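This is the structure, below, for whatever I ask next.
Note that this complex is displayed minus one protein chain, with the remaining chains in position.
Coming up: subunit A.
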Amino acid sequence: MGVEWGRIIELWPEIQTAFFQTLTMIGISLAVALIVGLPLGILLFITDRGLFLENRPVNAVIGFIVNIVRSIPFIILLVALIPLTKLITGTTIGPIAASVSLSVAAIPFFARIVENSLREIDKGVIEAAIAVGATPWMIIKDVLLPEAKASIIQGVTLTIISLVAYSAMAGVVGGGGIGDLAIRFGYYRYDNTIMIVTVVILIVLVQLIQQAGDYTAKAIDKR
């Protein structure tokens, strides 16, 4: 037991590579989650009962798909999506390939978060916008998004941290990253030094993300 400093120096290049692999995976899947999940979350909200683009069938279908993806354990999703990964990236190993599964998992996760954030908006503010004669697009752009902005940013923070956790499993399909390093060296080879170092890196990473998220959410909120 105990930390061997020599071991850290020895494996430092590996740790660095793994760190950037983690960042790559999180970066790509977060971007996809934001681009696809945000509109999906908005759609889930505005097509719901009593809202300005109420559409029960659309709402039910999207809700159903989101629930299905969310109910599949990530480790199974990783394996199940190997053909899709191959189709999109041309390979099934490495951080880019792992980003496909991570994205698929993050989209519905973030969509639900966005939907919940939008639900926190006082319905009266939306009604006031309808009464003013605003178009649906204006309501989304000038009421929903600004009013839910702080809450959505908290949701982004939550999504990133979940991605950090999920990315550790990407090692199963050769995705790489910090979590993978921890499992390969720390778990399989009983290398406590690497185990501790990687866990510390992950703890620091999550703390920083959380603090940055809290700070941003607070700074932009005008309430």
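Everything below uses one rule, namely that contacts are C-beta pairs under 8 Å (C-beta built on N, C-alpha and C of every residue); 3 or more make two chains touch, one makes a residue touch a chain; residues count from 1.
In this text, contacts and distances are computed from a predicted model.
Asks: For the complex's missing chain, which UniProt name, "Protein-arginine kinase", "Formate dehydrogenase subunit gamma", "Nitrogenase molybdenum-cofactor synthesis protein NifE" or "Methionine ABC transporter ATP-binding protein"?
Replies: For the chain missing from the view, the UniProt record says "Methionine ABC transporter ATP-binding protein".
Asks: Specify the residue from the set A:A134, A:L158 or A:V206 that touches the hidden chain.
Replies: A:A134
Asks: Just name the one of A:V61, A:V125 or A:A165 that touches the chain not displayed here.
Replies: For the chain that is not drawn, the touching residue is A:V125.
Asks: In the full complex, which residues of subunit A touch the absent chain?
Replies: 122, 124-125, 127-135, 138, 142-143, 146-147, 149, 221-223
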